[in-house]
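Heads up, one of the protein chains got dropped from this complex, but the rest are sitting where they should.
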Amino acid sequence: MKNKSSFFLIPYLMWLLLFVAMPIILLTVNAFTDTQGQISLTNLRAFLANGACLKMMVNSFWYALLITGLTLLVSYPLALVIANCRHQRLWLLLVILPTWINLLLKTYAFIGLLGQHGLVNQALQFFGVAPRQLLFTKAAFVVVAAYIEIPFMVLPIYDSLHALDKQIVAAARDLGANAWQTFWRVIWPLTLPGVRAGVQAVFIPSLSLFIITRLIGGNKVITLGTAIEEYFLTTMNWHMGSMIGVILIVIMVLVLLATSGKEQNR
Amino acid sequence: MNIIELRHVTRRYPDGFTALHDINLSLEPGKFYSLLGPSGSGKTTILRLIAGFDQPTAGEILFKGRDITNLPASRRPLNTVFQNYALFPHLNVFDNIAFGLKVKKVAPDEIKKKVERMLSLVRLEGFGKRSVQELSGGQQQRVAIARALVNHPKVLLLDESLSALDKKLRKTMQFELRSIQKQLGITFIFVTHDQEEALAMSDEIFVLNDGRLQQSGSPSAIYDEPVNEFVARFIGDSNLMSGHMIRDFEVEFGNHRFECADAGIKPGEQVQVLLRPEDLSLVEPAQGKIVVDILSQLFLGDHYEIWAKDDGGFNWLIHTVEKAPAERCGLHFAPDAIHVMRLGESESEFDQRLSQYEEHEK
Partner (left out) sequence: MRKLGKALYLVFAFILLYLPIVYLAYFSFSSGQDMVHFQHFSWVHYQALWADKNLIAIFLQTILLAILSSLIATAIGTCGAWGIFRLRGVQRKTLLVFNNVLMVAPDVIIGASFLICFTALGIGLSFWSVLLSHIAFSIPIVVLMVLPRLHDLDLTLIDAAQDLGAGKGLIFNQIILPEIMPGILSGLFMALTYSLDDFAVTFFVTGNGFTTLSVEIYSRARQGINLEINALSTVMLLVVLLLAGGYLFLTRQHDISLGARS
């Protein structure tokens, strides 16, 4: 039996070695070597010494936080409404459907929507607000990123709402809690795992977005992802690019630990 | 010849837990056997060993005198009806039943004939095209039985097969199982934790506890003559108390001496005394062997269940067809209603003692 199972595992283990282990190792090696191939901390020092780099990292973190917050704000009520209405599966499918449409296309649509004479400016005009530059602003970046991420936040929250025992809610009402108290004291704490999963699913990709920064944010917003792309494909400094990659991974792991650590305490 | 025999079978798991201790069983062809015990008693382990899903650590399993201990399950001439039925969800009723025949490459028209016959045996004619997931529990159960029987096994193993059904359906299925077994004349081994079920269906029952065989015998023998406290408590309701032997045919318990039907035990030996609640009757205090105060009585449809306390503080369980005549009654029972059990006496010692003094009587 043992031999059989390892036979099945051979192609899978090859994959693990070549496409999981090796990339991580090579990325780390690249990050801690200089252009001559010597082991050094040059890249880390350069990163830490450069104010712009540090500012970029903080900004990247801050934007990811904003995007996650905005997404949560829209998604939780949506998940709540869907979990309490008929034809849940249909609504859920309608939430998932946009994720099947290529990210590039959705982003591209916003170039039209947010343009100087686009739909949003037309709407603003209708309400008497003068048209303004929307495209290539930081706000536009945050809104578009949040739009892209909404389904990934709705799904885990919906799952935990759906798993919630309806009788528990009824019990809370029975014990005299009003709608708000029921939500705040019962529903919210019980769906926190879903919220956490959603935050993980949104925050981490938000740190590394680079399509949206390029197409919507102009070059006003530089995230860790944009920086990596820049170093790898434009300035061709792979060592520095790898260093930022390693830093991104470290931040990611910290975020994962911070959001799932609490769950273990429960 | 015995169709199935287990010789000194022990099953020990790698973590040190011993599921079976030195089990010896002999099963004759054409009988309905039950393996009865609480969960964890090892009854399902025995079934899995016989079926071939598991191998014993020591001992051997014989089929018609041939050692099959290491024969894989797929090559044993016996089939199993699983606890959860284990019907293949992606196959319809017909294909589920036909599975074993198809595996053996039986000709398609032959398969069709056999499956149809099985469907009518389990009274599911016309259900062949149904998805097994559409069936009710009782119907699934029948498909599982048909799927096993279509292969003409010499022995049919049933693992807690009725436990998922509701009470009424279970009674029907007990009856049907028994009639199918009579009709086909093959050996059934039925695993259950339900003593009523075992008593109702079996020719012979094996009572198991903690991986050890406690007692085997016909339902009435096990009910009337349990060898120890475990069997007495597990099968039927009982009044159990400790006492000691005065001499042959006389025992003392609850500070009274009573005439009894047991012998072959040393005078003064500590014993356990069993009285079945239905062997007790309530009479005028003066006519009873013991005087009791009635604590409660429940009418259960066909009898009254009465709890009563004697002067020594023992709580008696009494089943009668009539209400208790008064608050304070006499308790009456015949000498042969008292069943005396020696502490730690094994089944074989019990049988030996029984045969000794029964010969003596003759």
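All chains are identified by letter, namely A and B, in their written order; residue positions are counted from 1 within each chain.
Here, a contact is a pair of C-beta atoms (placed from the backbone, for glycine too) under 8 Å apart; a residue touches a chain by one contact, two chains touch by 3 or more.
The structure presented is a predicted model; accordingly, all values stated were derived computationally and were not measured.
Where does the absent chain make contact, in terms of the chains shown?
Counted over the whole complex, the chain not pictured touches A, B.
Going by the touch rule given at the top, which residues of subunit B touch the chain that is not shown?
51-53, 72-75, 79-80, 82-84, 86-90, 99-100, 103-104, 131, 133-134, 147-148, 151
In the whole complex, what residues of subunit A lie against the chain that is missing from view?
Per the touch rule, subunit A residues meeting the hidden chain are 1, 4-6, 8-9, 11-12, 15-16, 18-24, 26-27, 30, 74, 77-78, 81-82, 84-85, 89-91, 93-95, 97-98, 100-113, 115, 117-119, 147, 150-151, 204-205, 207-208, 210-211, 214-215, 224-225, 228-229, 232-233, 238, 241-242, 245, 248-249, 252, 256.
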